[in-house]
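The complex is shown incomplete by one protein chain, all other protein chains being positioned as in the whole.
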Amino acid sequence: MDTTQVISTDQLRSQEYFLNMGPQHPATHGVLRLILKMDGEIVKDIEPDLGYVHRGIEKMVEFETYRQLIHVTDRLDYLSSHMNNEAVALAIEKALEIEVSDRIKVIRTMMDELTRLASHLLWWGVMGMDIGALTTFMYAFRDREMINEIMEQTTGARLTMSYNIPGGVMFDLHPEFPERVKKLIKHMRKVLPEYDRLLTGNIIFKKRMEGVGYLSPEDAVNYGATGPVARGSGVKSDIRKRAPYSAYDRVNFNEVLEQGGDNLARYNVRMKEMYESLNILEQLVDNIPEGPYQMPTRTLIKLPKGEFYQRVETARGELGVFIVSDGKKNPYRVKFRSPGFSNLNALLKVGKGWKIADLVAIMSTFDFVIPDLDR
Amino acid sequence: MNMLSINIFQNWLNHTHGIWYVLVLAGIAALYLGFFAVAGLMLVYLERRVAGYFQLRLGPNRVGPWGLLQTIADALKLVSKEIFMPKFADKLLYKIGYYIVIVSSLVALAVIPFSRQIQALDINVGIFFVSAVSSVGVLGILFGAWGSRNKYSLIGAMRSGLQMISYELSAGFAIIAVVLMAGTLKMTGIVEAQKDTWFLFQGHLPAIVAFVIFIIAGTAESNRVPFDLVEAEAELGAGFHTEYSGMGFAYFFLAEFINMFIISALAVTLFLGGWLAPFGITDGLPAQWLWGMVWFFVKVLAVIFLLMWFRWTFPRLRIDQLLTLEWKYLLPIGLVNTVIMAFIVWKDWLIHI
Partner (left out) sequence: MAYFGKILYGIKTLWTGMKVTGGYFFPNLLTKKDVITVQYPDEPAVVFERFKGEVVMWHNENNEHRCTGCQACEIACPNGSIEIIWKREVDPETGKKKKMLDQHIYHLSMCTMCSLCIQACPTNAIMWSVNFHNATYDRSQLTKVLNKPGSKLMAGVEE
């Protein structure tokens, strides 16, 4: 017997098995089913199975009026609900050619940035929980509580506000709004460096995040990834800079770009975006112009015939609203271009070849909200 | 005969014969079971309170005064759950999984010196015995996971098997460093050798390095964050105890806390002077067995607090990073440390205060 025979490692095969990262799972933020083909601990292939939260919103709004349509979009991506409302309100105003006053624009921008801050804080808290540091959740919610109170004082609701109406906003700002926002800015500037010390510089965190889940810039553009996912790979994709709406053309802020393309780059993009949001709020809070908070519109809104598109930058990426109208009081067809759906495509490319623990970390930096995917 | 220096349990056993001997043995066993249960409950309550304060909230404070009866309410809830078994599960393995974990923890509890007079079993290979018995706990986890017939549990158990075997080595080297200083494996001998100074200060640099290595290896042994990928909730549902509910789950849960207690007790005995009072403060008082126990529990609670602090601050390590940490960092440093310690003990360059 020849005992000197050498077996090369490609002849040794282990059996691949299917693992169901099922609809009920603590790490997929929502109800997402991923079927993973695995070899040991390494993921070879991912296949998503969507539709567990599909509510048929695009079909449902064909029977609703335009004012009711704005309210329904609250629940698409509920963490950036104000920006969803704003997209539809801007589309309707574009169609009716209503010019809103400066006060409305500034109010909308400030609420936008507050919502973006709240969404990124929740992302940070839940990401900490996903990779094992369990106290980050409570710290993030302490700050989110301050933002929720600001929202509640002005609009009456904490998360799904339906504050925008075609032609303006529903209520005027509460008189305590500027001072609460100033207190929030001061608190956040004290607390964000603490979060950096707790999580960012930590050696365990760095080893989990650095070099994991590389997304190249060409892939990001090809798969249509937008938002912090694309900006983490160096692709300029901030709608607030390329097609400014509301009051974004009169504030100074930077578009945050990172060249790394890995988890740590996407993480850094979101952390720096929080600082940029604070800068925008600081510039606007003292200079809220006077004026009407509602432009006069008809009670029953009918859009002229045609197609209207409006894009906004939500916390997850680019949300596009496409309305086809044929002159009646209900829209003929509404289509939402959701950011999470395209980012999920990028995930299918990025996630192969990593372990399960890395897949969970990658999913948490992509920041999915599943009602946004499924509509 | 000087009652202050004799093991109370040994004293009882020496003076009884026949049926009384068996009854006294059963009584001591019952005492330890009772301690196990109460300590488990108190540790769970302590963990939840401490976690609350770290997370800017109060822990449970409604059930009973200061929430002390919270764990009893939890235990009642767990007892009232349905005990089921998955249809294709391996019946024998599924059922004995949690017993083995409990048994290994209880047996290791027997040799820990709570005070000079209170120690159930004082054999001459004490430390070696504890190290050997706590390795049996891995078997319980593997049985439970394999018997559950669940891919998630299997992944968790495979990770756990690797982790426990690797970190036993580092813990072993830290223990050897201490045994070199003490010159004996017997638990009481180790504590007696720290009469003038604790080992942490006696062997200066090597002992501190050995302490750090032992704490890290101990955290890995008891499957706590940052090494808790065995039961990583965010990744695998619940790891190896996914398919257990009710008392089965309660046993795994309790066994983890008692393991944490044992690791802390070992760290205190080996490095921090066991039940000795610092600078001999309370040595002249009566009821020495009580004062020994008080000092022991204060030190153990301090080490347990340190382990909890780790849990609520750090993220989790991935399996290959964990193994890199062990085989490339802890083991070589532990080996070199043992050699240095041997050199220092040979030359008698220890610090005696």
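In this document, chain identifiers A and B correspond to the written order of the chains, with residue numbering beginning at 1 in each.
The working rule: contacts are C-beta pairs under 8 Å (C-beta built on N, C-alpha and C of every residue); 3 or more make two chains touch, one makes a residue touch a chain.
Worth saying up front: this structure is predicted, and the values here are computed from it rather than measured.
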Option from B:Phe54, B:Tyr94, B:Tyr152 or B:Phe173 whose C-beta touches the chain left out: B:Phe54
Looking at the whole complex, which of A:Gln153, A:Ser216, A:Asn279 or A:Asn330 touches the chain that is not displayed? A:Gln153
Kindly state which of the options A:Glu64, A:Glu255 or A:Glu282 is in contact with the chain not pictured. A:Glu64
Touching residues on chain A - with respect to the absent chain: 64, 67-68, 71-72, 74, 135, 138, 141-142, 145, 149, 152-157, 162, 165, 170-171, 174, 194, 197-199, 201-204, 299
In chain B, positions touching the absent partner: 50, 53-54, 56-58, 309-310, 312-314, 329
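The rule we apply is simple: only the chains that are shown with their structure count from here on.
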Per the C-alpha means, the centres of chain A and chain B lie apart by a whole-Å value of 45
How about chain A: which of its residues touch chain B in the complex? 17, 19, 25-27, 41, 128-135, 137-139, 142, 198-199, 202, 204-205, 207-208, 355-358, 360
Would you pull the chain B residues touching chain A in the complex into a rising list? 51, 54-57, 151-152, 155, 225-226, 228-229, 232-237, 311-321
